[in-house]
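Quick one: structure below, then a few questions.
Yeah, one chain of the complex is gone here, protein chain that is, but the others are all in their spots.
Let's look at chain A:
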């Protein structure tokens, strides 16, 4: 381990370039969150999150468009800080988590927009339906952590129409779309 790290550092030094590395999203330490928000009646934002998920990505700062990422979300871990509403949102009228326990995002293409900004194309599977979405992401930071590891973190958002995923329950004209916000810190493997 030490040797390969040393070799890697030397190589990086010599070439002046980093290499695409694999990262695992730090759900163990909870330095990651998957949040959603939806308007309530058009008067305010309701926010919630999914507490259980996992993800991994590969990233090379020198070649960001070669990055890939996949995230799996346990839909029954939905938490909007209101048990009765969570029960309702997990039920058949919304996420139907008994039938569709996993939601998933897998990237297909990444475009670099410069200034640490990425446009991540991919497929989002939710409620049994898979559709392409674009996540606008931004690198927050990267570097060594105080405990001997190496981390990089991103924040990304996308917006989906509930009807696109077959969720037809009417919550009103201002509440047809859900915004998803992902904050993912990865630990280099």
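Some observations on this one:
Criterion: a contact is a pair of C-beta atoms (placed from the backbone, for glycine too) under 8 Å apart; a residue touches a chain by one contact, two chains touch by 3 or more; residues count from 1.
Here is the rule we use: contacts and distances are computed from a predicted model.
Think of the chain that is not pictured: of "Cytochrome b561 homolog 2", "HEAT repeat domain-containing protein", "Putative tricarboxylic transport membrane protein" or "histidine kinase", UniProt labels it "Cytochrome b561 homolog 2".
Contact with the chain that does not appear here is found for just one residue of A:54, A:76, A:142 or A:164, A:76.
In the complete assembly, the contact with the undisplayed chain comes from A:86, out of A:86, A:123 or A:179.
Checked against the hidden chain, the listed residues A:44, A:108 or A:170 yield one contact partner: A:170.
Even with one chain removed from view, chain A keeps its contact list with that chain: residues 76, 81-84, 86-87, 90, 169-172.
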